[in-house]
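The complex is shown incomplete by one protein chain, all other protein chains being positioned as in the whole.
When the chains are written out, they are named A and B in that same order, and each has its own residue count from 1.
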Amino acid sequence: MLIQIAHFLAILSTGLFLTTFVFSFLFTKKDRNITRLISRIYSHGFLMLTSSFFIYIWLALNDNFSVLYIAQHSNSQLPSFYKITSIWSAHEGSMYLWIVFLCLWGFLYSSYSPNDNILKARTIGVISLIAVGFLSFLLLTSNPFETILPIAPMDGADINPVLQDPALAIHPPMLYLGYVGFVIAFANAISFLINGDKSIKWEESVRIWSISAWVFLTVGIALGSWWAYYELGWGGYWFWDPVENVALMPWLAATAFIHSLSVSSKSQLLRIWTILLSIIVFSLSLFGAFIVRSGIIDSVHSFANDPERGLYLLSFTGLLVFSSLILFSYRLPLLTSKKLITPFSKESFISINNIIFGTLIFSTMLGILYPLIYEYLYLKKISVGAPYYNAIFVPATILACIFLFFSIDSKWQRTYRIINAYTSILFSGIFSLAITISVMLYFVISDLWILVSLFTGLLIIIRYLFVIFEFLINKKYSNPYSIAAHIGLGLLIISISLNSQFSSERAINIKINGDDIYKDYRIKFDNLELIKMSNHDSVMASFIIDSPSGKTFVLNPEKRKYFTRGQITTETAIHATLLKDIYVTLGDQLDDGSWIVNIQFNYFIRWIWISALLMAISGSFLAFSLRGTSR
Amino acid sequence: MIKYSFLTLLLFSNFIMPESLYNFENAADEKRFYSLIKEIRCPKCTSGSLASSNAPVSIDIKNKIIELIKDGKSDKEIKEYIASRFGSSVLYNPGFNQDTYILWIAPFVILLIALSTYIFRRKV
Partner (left out) sequence: MITLLRFIIFVIPISLISFLYFFINDNDYYPGADFKVSDMPAFELNSLYENSVVNNFDLEGSYLINVWASWCITCRIEHGFLVQLNSQNIPIIGLNYKDERNDAIEWLGKYKDPYRIIIHDYSGSLALDLGVTGAPETFLIKNGKIIAHFSGEVNKRVWGDVFAPVIKKEKVVWNDQI
């Protein structure tokens, strides 16, 4: 009964959103009353949708297995937290969550942006139209409200035990919030283009929404990477898997967009880039949804191998992308600026940044699609993996960072006289070089790219330290959020390079009560226990590890066998310090009773998470500081 | 101890295999091995490298790689060996040949064109 109500509410909300859209384009006179009306209809649609969703959560929490999706993905034995997160563990439910979040952003926008914004009504209209499109997709092809009646199953199927993990459970919501958050920028850009008045300044009002969405994207991607690191068992944190790439592309576009936005909000420059990027970010988010769900790419993430759904999503994405690009190209004259970009101004650096990021997005897309194209044309399979992406990303990122280095302290619309920052630049260069060379000599590093990356990261950090220094001493103002976020970037580059250079691993053979030595660490196999939990059996090993500096700690890797699906998983045991992670996994048992144990030393991995966190926190503070200025 | 071994045998009986241990003659070989298994795809898995896979065929290939390293084969020869048996799609590096040069060159070409356009027109 409740599920039918939820279903009905979802249909009702679709109708209300459709009405919102129609009204927003019907009324040509834009005054605040019309805008208020449209906001209100939209809010009602949103209310219906969220009520529907809350009912759905309630049904999942209360083990209502007459709902097909809940029966397929949840189970009465699951802890409550995972009953809720099971809702987005597969296609229908995660699509539902996606739509709720999309409408949530729309709702926040309609509530908090001022009503005398001429574009507001149409923006809400565009958001509603997109919501209608996705809701129809949901209700017609991927209905989460389907029931198993008259006889509901006694209990649900268990969800994949790998999914019962806190980080993995929060990763999709974070990512989705990021993906769909850019609908506001997109819808705003579209309304601006439709409206056709080049004097309207829409950019500033969109900043807070875009930066918040960017923060969520950053956190979502970092969470996914962190989870993969501690769960999948082989110590890597980024695999250039198609699904990761498909999340990376919107992030690259979003980062470029935010920078371009700050230029366009101050002047008429870079408007073409800014609008184009707002279309690209959102299109890539939709494209990501398509690739993951259509089954076209074999990946650990593929939700469905359903060509019908793939076709529908592809058509929808295609329609959206085409119409926005047609509109964009029609209005191109509106966006061109007679002014030239002053050489060595901040705008010039951001323009170059846009170009580099655009190239990276293009390359990633090419890398994802090339195997498909190749297979289609030549009927042969190839793989495009890490070697390709590293070959493109490493040089491009270093190039971008060099430009970043020189762009620090550049001015808006004035040529930047490097002479003025001569001291800082020179000394940053000297210090970075000195540190890099010392590291190279002391550790005998011969990998050129790692040294160059290290140097570049140091350049950025030290240069910003000078900026902070100048602020403290000379009271020279600089944007603190920008400083923190870019220091985070420098840190990230250094961490990734050092991690790549110093990390090592070994598979050792060890008997119970035996011990072995790896890199001056003594590892004693202390104990092996059999543990019975509610939904799995576990073999837990106990290792006592003595470090060369005298510290001792215990690590407990496991091998688990889950009952419902007979799945066997390995749980890693990690001893984390800032310098390195000691990472142990239990391998297989040999005929003679000894076990194969995999030990890894992963250097500076914590710094990778810290950098991502730093960037996310800076972004959040920046967004927070913008509240009340969204006009 | 015997009890535990028996229990684990029972639980994970599909896991006990005559797997040889990864014994290397020197540290360089060991490093090469761990780097190689990250660069070769597991032919049986939906995605993932040999390093991340415990499938029987992955284990076989890993053992073979160790053998080949001991035989003095170069990284290139080892990769060719595996690719000739399991298909070129097990190499994450698509290689630079007449079918794939577009893949590698396109990004640089685009970057070059875009940057030069910008420098000469200073608009956009």
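In this text, a contact is a pair of C-beta atoms (placed from the backbone, for glycine too) under 8 Å apart; a residue touches a chain by one contact, two chains touch by 3 or more.
Quantities reported herein were computed from a predicted structural model and do not represent experimental measurements.
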Candidates A:Leu2, A:Leu369 or A:Val452 - the one touching the absent chain: A:Leu369
Selected from A:Met1, A:Leu140, A:Met154 or A:Leu379 as touching the chain missing from the view: A:Leu379
Residue, one of A:Ile57, A:Ile200, A:Leu332 or A:Ile517, that touches the chain absent here: A:Leu332
Omitted-chain contact residue, chosen from A:Ile5, A:Leu26, A:Leu149 or A:Leu311: A:Leu311
Chain A, residues in touch with the chain not shown (by the definition above): 294, 296, 307, 310-311, 314, 317-318, 321-322, 325, 328-329, 332-333, 336, 369, 372-373, 375-376, 379-380
Chain B, residues in touch with the chain not shown (by the definition above): 43-44, 55-57, 60-61, 64, 84-87, 121
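Criterion: only the chains that are shown with their structure count from here on.
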Whole-Å gap separating chain A and chain B, where each centre is the average of the chain's CA atoms: 26
Chain B-facing residues of chain A, complex: 232-234, 236, 239, 241-242, 270, 272-273, 298-300, 302, 336-337, 340-341, 343, 348, 351-352, 355-356, 358-360, 362-363, 366-367, 370-371, 374, 378, 380-388, 391-392, 396, 504-507, 509, 512-513, 528-530, 537, 539, 559, 561, 568, 587-591, 593, 596
Residue ranges of chain B touching chain A (in the complex, touch as defined): 1, 4-5, 7-9, 11-12, 15-19, 21-22, 30-31, 34, 38-39, 41, 46-49, 51-52, 54, 87-95, 99-100, 103-104, 106-107, 110-111, 114-115, 118, 122-124
